[in-house]
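A single protein chain has been omitted; all remaining protein chains appear in their positions.
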Amino acid sequence: MQFINQMKLKFLSIPANVAFARVTVAAFASQLDYTLSDLEEIKVAVSEAVGNSIVHGYDQAPDYYIEIFATLTADTLEIRIKDDGKGIENVEKALQPAFSTDAERLGLGFVFMHSFMDSLKVESQPGNGTLVIMSKRVGASIAQISTEQ
Amino acid sequence: MQFINQMKLKFLSIPANVAFARVTVAAFASQLDYTLSDLEEIKVAVSEAVGNSIVHGYDQAPDYYIEIFATLTADTLEIRIKDDGKGIENVEKALQPAFSTDAERLGLGFVFMHSFMDSLKVESQPGNGTLVIMSKRVGASIAQISTEQ
Amino acid sequence: MHLDFELKDNTLIVRLSGDMDLGKADYLRNSLEAVLDQQQVNNLIFNLAQVTFLDSSILGVLLGRYKRISKKGGKVCIVEPQPQVRRILEMSGLFQVMEEFPGEDIALKNIG
Partner (left out) sequence: MHLDFELKDNTLIVRLSGDMDLGKADYLRNSLEAVLDQQQVNNLIFNLAQVTFLDSSILGVLLGRYKRISKKGGKVCIVEPQPQVRRILEMSGLFQVMEEFPGEDIALKNIG
């Protein structure tokens, strides 16, 4: 599928940038005919992924960078969210509902990404950062999940 | 001055991205205590600079990239807008009100950037792209202008 | 983009809305030129009440249409710009050639 637009965003790993990241991706996505409810879902997915990079990937250290690559085709948004943080030991386990390595958290981040986007793919290795790839079609359907380690 | 936040945005030289760019920079800037009117002014300045890169820098070719670097200190937003387009022959002339190399245009882009931001600096050479550096303080004052070629 | 045209006694009322920038300049210019080519239009009224943002590429489109209309002795007016848009129009000097009115009716009366 030919892409019609493309952007790349890089920003510091500070909690204030969770809001910045989701507003930016939503502004980009709004070039397609998404419903407001679709855009809300995209915002949640972006917030969860960026939040994870800050909290888990970088253990809240504020001086690292997170990158987002987004591509629009005629009917689909693809988002890649990348950190160079500590990575995930067991991606399959991490994707399970209610699994969290942090007692204060609920283990729902990936659940929301999976529910609100049409596809979710997580590439990660301990020590090698994490890449979350998600896509959402305009006029969406059933979600697909796949893992890679 | 120590920066408190930083972002970098790269996107295709298509007219739809003028809106995307200004919304993104405004979302970033809103982490400081700007008034709504300040944010409107920042939006105009970004639109003019990005529009210039598309129209003049790349002569409307849609497959080039524009980059924005933005930095926040405690009281100032600095924005750098960069293209690798054809560059400007005479920056001093280009900055003059009502000067335009395009009969269809008004030559007001730099006037708006200058009026709405606290500082404006343009670095450009024929064949070597254009870099526009602008800044705006929270609770702003009188504009400064400087050129470099 | 939502563009709304209405022709009243050879005056074309153009109602713009939303954020107007380079991304919409070509579409606006082409639409206006098409109407001016096909219809007998003496005067132009731009109703900007619903416009939330406007940059210099749109000013260029407005001024371009002014040149076409004024060549044949017609008038171009601006109706109800919001404050932030009004400021841009003011700084551009557009009000030196296009009069501003607080409503379409008043603009129509003054043109007629």
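For reference, chains read A, B and C in written order, and residue numbers begin at 1 within each chain.
Note that a contact is a pair of C-beta atoms (placed from the backbone, for glycine too) under 8 Å apart; a residue touches a chain by one contact, two chains touch by 3 or more.
Just so we're clear, the structure is a prediction, and the values are computed from it rather than from any experiment.
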| message | I'd like to know which visible chains would be in contact with the absent chain if the whole complex were considered. | response | A
| message | One chain isn't shown here. Among A:M7, A:A27, A:V55 or A:L131, which residue touches it? | response | A:V55
| field | Hidden partner chain, touching residue among A:E40, A:D75 or A:D118 | value | A:E40
| field | Residues of chain A in contact with the chain not shown | value | 15-19, 22, 37, 40, 43-44, 47-48, 50-51, 54-55, 104-106, 108-109, 111-112, 115
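FYI, only the chains that are shown with their structure count from here on.
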| message | Nearest whole angstrom, what separates the Cα centre of chain A from the Cα centre of chain C? | response | 43
| query | At what distance in angstrom does the C-alpha mean of chain B lie from that of chain A? | reply | 29
| request: Indicate the residues of chain B shared as contacts by at least two other chains. | output: 16-17, 19
| Touching two or more other chains - residues of chain C | none
